[in-house]
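Left out: one protein chain. Kept in place: all the others.
As written, the chains take the letters A, B and C, and residue 1 is the first residue of each chain.
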Amino acid sequence: MSFLSDTTAPAHPSLIEAIARANTDFAPSYGADAISARVKAQLCEIFETDLEVLFVISGTASNALALSILADPDGAIFCHDEAHIHRDERGAPEFFTQGAKLIPLHGEHGRIDPKSLEAALAQWPRDFLHAAPPQVLSLSQLNEAGCAYSRDQLDALIAPAKAAGLKIHMDGARFANALVTNGLSPAELTWKVGVDSLCMGATKNGALGAEAIILFPSVKDRFARLQARQKRAGHMAPKMRFIAAQYEAWLKDDLWLDLARHANAKALDLKAIFESQGEIGFAHPVEGNELFVHMPAPIAERLRQAGIGFYGWPDGSARFVTSWCTSDADIERVNAALKP
Amino acid sequence: MSFLSDTTAPAHPSLIEAIARANTDFAPSYGADAISARVKAQLCEIFETDLEVLFVISGTASNALALSILADPDGAIFCHDEAHIHRDERGAPEFFTQGAKLIPLHGEHGRIDPKSLEAALAQWPRDFLHAAPPQVLSLSQLNEAGCAYSRDQLDALIAPAKAAGLKIHMDGARFANALVTNGLSPAELTWKVGVDSLCMGATKNGALGAEAIILFPSVKDRFARLQARQKRAGHMAPKMRFIAAQYEAWLKDDLWLDLARHANAKALDLKAIFESQGEIGFAHPVEGNELFVHMPAPIAERLRQAGIGFYGWPDGSARFVTSWCTSDADIERVNAALKP
Amino acid sequence: MSFLSDTTAPAHPSLIEAIARANTDFAPSYGADAISARVKAQLCEIFETDLEVLFVISGTASNALALSILADPDGAIFCHDEAHIHRDERGAPEFFTQGAKLIPLHGEHGRIDPKSLEAALAQWPRDFLHAAPPQVLSLSQLNEAGCAYSRDQLDALIAPAKAAGLKIHMDGARFANALVTNGLSPAELTWKVGVDSLCMGATKNGALGAEAIILFPSVKDRFARLQARQKRAGHMAPKMRFIAAQYEAWLKDDLWLDLARHANAKALDLKAIFESQGEIGFAHPVEGNELFVHMPAPIAERLRQAGIGFYGWPDGSARFVTSWCTSDADIERVNAALKP
Partner (left out) sequence: MSFLSDTTAPAHPSLIEAIARANTDFAPSYGADAISARVKAQLCEIFETDLEVLFVISGTASNALALSILADPDGAIFCHDEAHIHRDERGAPEFFTQGAKLIPLHGEHGRIDPKSLEAALAQWPRDFLHAAPPQVLSLSQLNEAGCAYSRDQLDALIAPAKAAGLKIHMDGARFANALVTNGLSPAELTWKVGVDSLCMGATKNGALGAEAIILFPSVKDRFARLQARQKRAGHMAPKMRFIAAQYEAWLKDDLWLDLARHANAKALDLKAIFESQGEIGFAHPVEGNELFVHMPAPIAERLRQAGIGFYGWPDGSARFVTSWCTSDADIERVNAALKP
């Protein structure tokens, strides 16, 4: 059993059934199919606004494409120093934007500290010909420390960024997990607080490979550019219906929220077990489906011996990721392995 | 019923079954899964050589990624003026290569005329600092006129290109169809005749979305670069097993060849019907699963009225594409509609 | 003595004197100096309109920067197959535009044939998501065959291009020579006939290294973008005054036209000598300061023996370029060498 990553988990069976159902007859290609249209309607309802949406197959593609219509090649993007777009995408944002700079900001628990943003806004002038003008603030929700920004925390960052003319990008690879934690509506956690574009991930939460790039009304006029870039980047899947079908099933009857709720609950179960062990500490609060723990080497070794998979993290902690399919038995196995 | 494009066709059911079978337990992500390894072994056997392979979800991504490791940003790529990479990919090769030039060559029926290649090789010097050096010859098999290069025709182009130091890229979005037409082995039509990299498409021939970039031994040492670019371009699917699973089922027991053989046969059936009609001419030989026909406007109108889908082509012809799922009934409906 | 290229010629002494005069005291850098401002005023007067101008040090930089604000990364630029931007700039336009396609058109004597333009406009749709939309028509004046477009010839190309929404770029590395030949005003040969941006070269006509990118009113609103790109490309010279000073002296009292007139006159002198020789033919009309001649090998050898420099051209002809400093003695030496 594996706590390595939610990308190693299987897909929820209902999504595969949806793919099978979508496999009838001919259908327009490249996103002009009926299922894609239905998903757009679903999303408009869920987000309570008129929006545009495109589907791709990876979070890296999703983030990089969204950023490429928010930042110019000679612009700058502010993000947390540990952001996935900065550390784990092999320079995809730089490739898709054709050269924009990612400026790393700082803050505890993966959250950008408003003071770090303030300093960066002061240091990077917007109208100085010799400097790359800041154009985007990118926020990860959940962030790379597994923490969720609250609405107030978002406000504290988005307000000054907007005042400085920046667009707001949200890397929502684990957006559903953050939503469940916050107990807010999708609208409240995105466009109502100033997010311009959300990269809403499903792959880590039950899909085979489906990510949605959502443009809220503030940037809807850039949709044609986004489509052109999607095509140019080879991300306009010919048989798009099979990606859209995943999304439709995933959104239906709040399955996406149920799956995230399950993953988050299992993370808390795991947390309780770790806490009860006594020698295990936490690098960050557990606010989603990820735990970053400090444990004595012998304990880590014991877990590995028991076949329990997790990653050693660059900061010296151990990362455990739960998912929609983590079972009570999985948790219990950790519990058993912890006992000497 | 639709002859619009093989990308509007559904997927073969056995591929969806394979996806469902692949959906068990955790699996390493990003292509490190067991199915991906098995497909590589299958391909090595089918192509009778040691090769490297990566999977992506569109032909555009496949071509552009392959070209990006064959051409430098300041290099030139020779291709037919009507090549998909030149006309129909929104500049994806330019984007992925970061600026390489596509130099259009000419020739009838979508085939590059050796004289056009010869002229281009003369005009584009390889060691002149002020000019973009030619580095790649890209051949489409089937080509954009639905024609298949024979081995001799490939020889006549590849030999002088190789002599000039060019690498050979093959856009094989419909490679299976060309293979069936030529009656040669996969090896004979690729690396044995000098092809360095094959973009082998499955999407148009029964897959949901699966394309393989194959590096033959001559360029295998560029595999690490290809992987880095795949990641950077957002084309390294987190749950790669679901793409690999399609490929495994598609290759198994020669399904891929059976599907192509079927599509080609239906194209010939359709050709026979058009020929028997008397007023319909052909813009190009029918050598795969595509027909480009000249028909009087009233006939075209009659077909459309009968709900038969096809595209008007830029050259004034009408394109009909058959696929793995074109039925005798589909052909018969055309036949019926043709009768006044 | 050399007819190799006008780039091998020295600079006119008055430009060096101007540089020396500019070398007093401190001056604002990066183009904010007083001389730059004066040259802009000169150019507004010469072109009879309000324009923007930037200086760079090479024609390649000039063309590529201008094109980068006229074409998008996923757009297409129409130019003659032999255009300098296509053949002799190592992909600079592709680099600066970050991937735009150059689509080669055809026509005799380096002039784009209106039929070739018409065909390209038909083949490259403007609103098809899968194709690179044509956005620029680039014309060389003088062109690569040493020929000058007349106003009517410009009209025949620019009118349909404009109707299709294209912007017009003019590569004027030898603009002065074309102007002299046409006997028209600078305005008549540029913005009045629809040119949006002119790359006006001085380097080949007496400068040390000075090229002006001129934006006419139709694209003046892109000036800030051009400045940003100039900086980003390292072409915003810190001590810009020394480039501007060259331009100021070059424009003063019509020196630029006098120099071009001289070069053109010497080309005609050389032409007369070649004609009188009897065995020498011309590949193209002589309409500026370049001659492309067909001569028997022994004659070419005799010229070379006499120390007369010229280039063998890809089309088999021999190119002779006169310049502002070609003397009667230079011409006479050719005459002498031609005699057996």
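Convention: contacts are C-beta pairs under 8 Å (C-beta built on N, C-alpha and C of every residue); 3 or more make two chains touch, one makes a residue touch a chain.
These numbers come from a predicted model, not from an experiment.
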Full-complex contact with the absent chain, from A:47, A:95 or A:310: A:95
Selected residue (touches chain absent from view) among C:44, C:129, C:156 or C:233: C:233
Residue in contact with the excluded chain [from B:169, B:232 or B:261]: B:232
Residue among A:20, A:129 or A:283 touching the omitted chain: A:129
Residue ranges of subunit A at the interface with the undisplayed chain: 73-76, 86-91, 94-95, 98-104, 122-123, 129-132, 314
Absent-chain interface as seen on subunit B, which is shown: 30, 73-74, 98-99, 129-130, 227-229, 231-232
Residues of subunit C (touch criterion as defined above) contacting the omitted chain: 1-2, 4-5, 7-11, 13, 16, 19-20, 23-30, 56-62, 64-65, 89-92, 95-96, 203-204, 208-209, 228, 231-239, 242-243, 309
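Note that in this section only the chains that are shown with their structure count from here on.
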Mean-CA-position distance for subunit B and subunit A (Å): 34
Overlap residues in subunit B, where contacts from two or more other chains coincide: 89-91, 95
